[in-house]
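My questions will all concern the structure given below.
All protein chains of the complex are present and in place, except for one that has been dropped.
Then we have chain A:
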Amino acid sequence: MIEEEMNLTELDIQENGIDDKGGSWLSCFPESFTSLEVLNFANLSSDINFDALERLVGRCKSMRVLKLNRSVSLEQLQRLLVNAPQLAELGTGSFSEELTFRQYVELESALSNCQNMHTLYGLWDAKGIYLPALYPVCTHLTFLNLSYAALRSDELAKLLAHCPRLKRLWVLDTVEDKGLEAVGLNCPLLEELRVFPADPFDEEIIHGVTEAGFVAVSFGCPRLHYVLYFCRQMTNAAVATIVQNCPDFTHFRLCIMNPGQPDYITNEPMDEAFGAVVKTCTKLQRLSVSGRLTDLTFEYIGRYAKNLETLSVAFAGSSDWGMQCVMGGCSKLRKLEIRDCPFGNAALLSGLEKYESMRSLWMSACNVTMNGCRLLAREMPRLNVEVMKEDGSDDSQADKVYVYRSIAGPRRDAPPSVLTL
């Protein structure tokens, strides 16, 4: 493909099941080829031919986006940057090897020449001691993705002191609440924050971030409108404060990692938290809920979340009524995904009229039966109702249901485990 495409401007190898046979693809770019503007191979796992890459980057003077994979070292990065100071977006390779002092200085110098850089990713395993090399580019950065670098709070704080223009920040929860306080203090223009868990499955971990970190960010970043937050504890009061500070949320994705966990101070369900979100954030388009939730949460959602388009629900609700509220109230709903909730056929069928105007509905591990699905399929012939059963499950249970509209009829490429009703 590369050999034939003489005017290729973008080569973006997203996460795919690529059979990675090594770095020879880079050598396929002929020497006369100079048009590449976007090169992204961050998800390839193999080594690449660095010489070919260096030459390619050197001659493509219009290159704006370069995302390297982990096999590219810091030293190699420096060599690339020296020839590509025009880059606007950089995904570094691995950021963790040992550097000599001289190498460090050269890297810092190469980075400081990149005055157009506004986006920085990669930084895999970045060591805190090398982060100062980034300071020169930090002043212009609007998007910084540190979600592969397990930084401590002090390391993050020092870095953020140089990033006044940041609009989007992704971090690991190793930065803890203190790190998030630094976010609130240093990044007043922040619009998007994503905090990922470094150790989501370790039961002994009691670190990570809490409601305090989120609250701290909300005080400092009134423009925040997109959040993805993984935490181990949360309170209704904190969420109420957060949305009071940041009423413009369009995407509110809160993941309290322990399924069905209540407000840890009052022991109450988290209904009021999400109630506050939907009442205050009138522009809300996407919501992911978590924690212990009764049908009340869904009453709130149905009543207030009039702009909601995507809703993700897990381990929540008390009865069919919850889902019925959502189906009845959220007129703009497009995607609904539900798992492990006590919603059954009545709930499923309450959305009969609605599914055609939606993109899709997913329900797994709920109380929906095959009969309910058949009924839905019968009543709504323009919907594809697909059921995936698990080995050994009861014949009457519809373990996983996927419903979507289609004018093309049932799909013909479904694997045998998928039944279209």
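Keep in mind that, in the parts below, contacts are C-beta pairs under 8 Å (C-beta built on N, C-alpha and C of every residue); 3 or more make two chains touch, one makes a residue touch a chain; residues count from 1.
The working rule: contacts and distances are computed from a predicted model.
> I want to check something: the complex is missing a chain, and I'd like its UniProt protein name from "Glutathione S-transferase", "Signal peptidase complex subunit 3", "Auxin-responsive protein" or "AP complex subunit sigma".
"Auxin-responsive protein"
> For the chain that's not shown, point to the residue among A:86, A:397 or A:420 touching it.
Of all options in A:86, A:397 or A:420, contact with the hidden chain holds for A:397.
> Would you mind spotting which of A:11, A:80, A:284 or A:314 touches the chain that isn't drawn?
A:314
> Pick out which of A:233, A:297 or A:324 touches the chain that's been left out of the picture.
Checking the options A:233, A:297 or A:324, the one contacting the hidden chain is A:233.
> List the residues of chain A that touch the chain left out of this view.
Chain A touches the missing chain through residues 14-17, 20, 22-24, 27, 43, 45-47, 49, 70-71, 97-101, 104, 124-125, 129-130, 147-148, 196-204, 206, 230, 232-233, 251, 253, 255, 257-262, 264, 267, 286, 288, 292, 310, 312, 314-315, 318-319, 337, 339-340, 342, 344, 362, 364-365, 367, 388, 390-394, 396-397, 399-400, 402, 415-418.
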